[in-house]
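Below are the structure tokens for one structure; questions will follow.
Omission of a single protein chain aside, the complex is shown with its protein chains in their original locations.
Up next is chain A:
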Amino acid sequence: MTFGNVVERCRQNESELVREWREVVARSLAGRLPAALVEKELRDILDALLGALEAGGGTDPQAEPYAEVRALLVELSRDRAQQGFSPRETAVSVFGLKEAVSKVLGDTDVTGFFRVIDEFGLYTFETYTKAREEVITNQAEQLLELATPVVKLWDGVVALPLVGTLDSARAQVVMEKLLQTLVDTGSEHAIIDITGVPAVDTQVAQHLLRTVVAARLMGAECIISGIRPQIAQTIVALGIEFGDIATKASLADALMLALSRLDVDVNAEIAKRSR
């Protein structure tokens, strides 16, 4: 693939090209990014792109001379994805170069050069999509953290109300959080409430059992509460045995059990607190 004198002419008109390109991009970003920043991004990309073409880059975006261009585009996609720009707005940042080239170079034959730009436009689209997925995964992980509050119910008693689907990733987070809270609060009793868990399969049960065992190793006893009738029947049909782990229908029942294990005289405590 030959590019005629396109590369040379781009070099001669580099600042004008960057300016025109920035105009196109600015239109789609509508002032949501500072013009100076966009201009610097575009200038760097154009410089790297022309450099690669001068070094015989060809039309394959994965070719060695394009390493720097790719790095710059990955950075651009990642920034745009994090800032919440759409894939279209991000791709325009690359495709917009075509408009600028047409305007500045007039009637020069730019077919080969445009092919290269198209390849990089698509490349940006792909990296944007990947970056966006990463952003979403991170948000999902943050949600996971948020959705597992461990609350202190009483001196020495913490509760973990589970809500939603307890998949492996979440079960791991939940277990770690509970064990950490036991340490931080010096509690010896934990109540795991599963009222908000729609189904308990063998995997969820195994996670629960492991959590209870791990807590025991740390000297704490767990009570599982919130076992609704449909869940109880399902657990029995599955053949899951909770062994000597205390289970209760409601959180309140579980708290009463924990308090009696702690030898707390609830009536006396209430009287004391209301004095």
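Going forward, contacts are C-beta pairs under 8 Å (C-beta built on N, C-alpha and C of every residue); 3 or more make two chains touch, one makes a residue touch a chain; residues count from 1.
By definition in this document, contacts and distances are computed from a predicted model.
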item	value
Omitted chain (choose from "Thiolase", "Phospholipid/cholesterol/gamma-HCH transport system permease protein", "2Fe-2S ferredoxin-like protein" or "Serine/threonine-protein kinase RsbT") - UniProt protein name	"Serine/threonine-protein kinase RsbT"
Hidden partner chain, touching residue among A:Leu53, A:Leu97, A:Val200 or A:Leu251	A:Val200
Residue among A:Ala30, A:Leu217 or A:Ala237 touching the omitted chain	A:Ala237
Hidden partner chain, touching residue among A:Ser15, A:Thr59, A:Gln82 or A:Ser168	A:Ser168
In chain A, positions touching the absent partner	165, 167-169, 198-203, 205-206, 229-231, 233-234, 237-240
